[in-house]
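Not every chain is included here, but those present sit where they belong.
Letters are used for the chains, namely A and B, taken in the order the chains are written, and counting of residues starts over at 1 for each.
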Amino acid sequence: MAVITLTSDWGKKDFYRGAVKGAILRQLPEAVIMDISHEIPPFDLNQAAFIIRNFYSNFPEGTIHILGINTEASIESPHTVVFHKGHYFVAADNGIFSLIFDEVPEKIIELDIIQDSDYFTFSTRDVFVKAACHLAAGKPIEELGHRKEKVMVKMAFQPVISADLIKGKVIYVDRYGNAFANISEALFKSTVRNRKFVITFRSPNYRITQISKSYMDVHEGEMLALFSISRYLEIAINRGDASSLLGLKLDTSVLIEVE
Amino acid sequence: MAVITLTSDWGKKDFYRGAVKGAILRQLPEAVIMDISHEIPPFDLNQAAFIIRNFYSNFPEGTIHILGINTEASIESPHTVVFHKGHYFVAADNGIFSLIFDEVPEKIIELDIIQDSDYFTFSTRDVFVKAACHLAAGKPIEELGHRKEKVMVKMAFQPVISADLIKGKVIYVDRYGNAFANISEALFKSTVRNRKFVITFRSPNYRITQISKSYMDVHEGEMLALFSISRYLEIAINRGDASSLLGLKLDTSVLIEVE
């Protein structure tokens, strides 16, 4: 039995999560349901995409990921399931697929599911759950609707690059205050190569000149930079909160200059 | 194997949730446990009842719902399990059943379970789990105690109604800032019928004159009213926070006037 994961901006207080879990179990009593995060800032597709990019490939192939954010369908953003790199993703095609994947997904099916209820505010329960249970039961994705060639493309803010400079910005801050910039390890390597570099942000005093492998590469309370879990540049303080101590918020500029 | 759901005001930080899950698995290793919400404001039965009303019927029939709020028993509020509309609910009979159901529940059993521990502050683990595991194992509810005819009645604040006016108030605000009033769709329909109406609250500038089916019925940033998931009047802003932007808090008055 395939796993169904839930990622949303519902929060934890309300009944939305409970209603969706119930609806899954009603259709597929033996379903394996995994909460990922329900604390995505309301309506924030960029934050959602960053989280999804970073967890999904840990799950077994065949896992179905329900993306419960901005789920109302419109002509421009129809309910859709995509299959990519062995995983299924059910969402409204509002640009989120383009923010998660660097390529066009392998299969894109616009859902033909007719919902039973007479209102349209809770598509996750009324539409996505049906698609997810269909897939979790091992039935083919093609039966869910009709094939499309493209998803809606929403451009994430891209760093500005020259031969000796990368100018990016913070796109995610985690609970510890670690700040992630939109500078991938691949971009860093292809631009900086083996040359010396300095990472700066906010104040001339904040300078980092090497990439670490572990938070403990520096003393407690010292700052460091690394490409670790996310493969994006992460600025952190060993056992400290880089965001509050260094003023790294969403959209703070981060520069890498080759010397 | 029946599902056991957990709804409480324990919060997420503490060990209460872990202790209850452990106690369930110790008694019934194959139990299927589903977290619903643990973020109900402490001791707030009204908020708890609103959440429970809105999720429970999504689950398969036979599901057992543990209600972990204000669980200490007293002579007036004994530990009780009720069966209603195909579902089981285990709680202290402190009025919560009357806030969840519009009718007297079909079966009401006051629990005769003797708890092992010598203190009485954690009834969910020490009493409710035993009742839930008994039911989840398929054993009859009647074995859990003795039958009663009534539950404690706690009156929710009711709207004031005349031929041309419904005066209600906000009873729930969700994570998005959507505000739910204690005005049901049934009451709205029977009072307003097919006549024109205006919904007002707080300021003469805040006027809504139609019922929507979808948040996207209005432009982003505009307000709307709908009866959707909860079947209670919901005032929302498409992609916005109605509570903070319009000042809709718990107990804010909401008026529906027929024109």
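Just so we're on the same page, contacts are C-beta pairs under 8 Å (C-beta built on N, C-alpha and C of every residue); 3 or more make two chains touch, one makes a residue touch a chain.
Computed from a predicted model, the values in this text were never measured in an experiment.
Because every chain is the same sequence, the assembly can be counted simply: 2 are drawn, and the full complex in the file has 3 copies.
We take it that only the chains that are shown with their structure count from here on.
The geometric centre of subunit A is 32 Å away from that of subunit B, both derived from CA atoms. Those residues of subunit A whose C-beta lies close enough to touch subunit B in the complex are 9-23, 25-26, 29, 33, 35, 42-43, 70, 72, 74, 118-122, 125. Across the complex, subunit A is touched by residues 3, 5, 7, 12, 32, 34-40, 50-52, 54-60, 63, 174-176, 213-216, 226-229, 239, 241 of subunit B.
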